[in-house]
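Let's look at chain A:
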Amino acid sequence: MRKTRALFALAVVGVLGLTACGGPASGTAAGTSSSSSAGDLSGTLTVFAAASLTDVFGDLGDQLMTGNPGLEVQLNFAGSSALATQLTQGAPADVFAAANEEQMAVVTDADLQAADPAVFTRNALEIAVPKGNPGGVTGLADFADPDLTVAVCAADVPCGAAAAAVFADAGVTAQPDTEEEDVKAALTKVQLGEVDAALVYATDVQAAGDDVEGIPFPEAEQEVNDYPICVLEAAPNPEAARAFVDLVRSDAGQRALTDAGFRAP
Partner candidate 1 sequence: MTLDAHVVVQRGSLGVDVEFSVGDGEVLAVLGPNGAGKSTVLRVLAGLLPADAGRVVVDQDVWDSADRHVPAHQRSLGMVFQDHLLFPHLSITENVAFGLRSRGMRKATARATAEPWLDRVGLADLGDRRPGELSGGQAQRAALARALVGDPRVLLLDEPLSALDARTRLAVRAELHRHLSDYAGSAVLVTHDPIDAMALADRVVVVEDGRVVQAGTPAEIARRPRTDYVARLVGLVLLPGTGAGAQVALDGGGLVAVAEDAAGPVFAAIRPESVALYLERPAGSPRNVWPLRLVAATPHGSVVRCDLDGEVPLTADVTATSFAELGLAPGVAVWASVKASEIAVYDR
Partner candidate 2 sequence: MRARGNGGVPLPLLVPAALAVAFLVLPLAGLVVRAPWSTIGPQLAQQEVGQALRLSLLSATLATGVSLLLGVPLAWVLARSRIRGRSVLRALVTVPLVLPPVVGGVALFLVIGRTGILGRPLYEHLGVTVPFTTAAVVIAETFVAMPFLVISVEGALRAADARFEDAAATLGADRWTTFRRVTLPLVAPGIAAGAVLCWARALGEFGATITFAGNFPGTTQTMPLAVYLALQRDPEAAIVLSLVLLAVSLGTLLLLRDRWLGRGPGQGVAA
């Protein structure tokens, strides 16, 4: 519903505001340590990020604010496609981090980026099963077992697209009981024990804690999602935006991502 509203909101202003102008190129995005506590950043920094980045970006945002007392970081987490839609409808933001290249392409097709997006991390699928694995799931082939209740993401959302590719690679004809609207919804059903298995991201399994067990599978390696990030052309606070991107790509940022289950780019 939220998306519908965002889509049809008559936010023309934002779109018009995004005029062309070649911003600084990828040079600033190079992993220098400009995220060090310079302490001179101020104003408000608005980051639109894929929902799977909630924990890591939350921490990094706090870190940046600690180093820059004058800075206020506002994080907007949602599905990448919803965020992309909001951006093309003129939502004001400084940074966009997507969970796949396709949704970033929606933004770059509209020429909203200040610099070319860079892949800053990667995420692979994993099988999530409820604690104790009541369905006895061992691998991807179990998704074809009609006796098991299994969930995948709908093909329209990134995790569903990845799942479809994985099944195709593995030659498995999945028989899902439900095609979830996003990865968190799929994970919720695992947490509640209502499905025997769901195909989600490794980071989601990590974030879900003890209720959920992850089962890695070899086919996942062929369909790893790249996460691109970019500063937006219309960024009200480009300096802070660049600092945030640098922080994400710094060693500290990368460590935080790896700890959360992400893979190095």
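As a convention for this text, a residue touches a chain if its C-beta (ideal position, glycine included) is under 8 Å from a C-beta of that chain, and two chains touch if they have at least 3 such contacts; residues count from 1.
The candidate set was assembled so that all candidates are chains of the complex that A comes from, given by their letters.
Keep in mind the model is a prediction, meaning the values are calculated, not measured.
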{"item": "In-complex contact partner of chain A, selected from candidates 1 or 2", "value": "2"}
{"item": "Residue ranges of chain A touching candidate 2 (in the complex, touch as defined)", "value": "1, 3-4, 7-8, 79, 81-82, 85, 149, 151, 154, 156-157, 176-181, 185, 188-189, 192-194"}
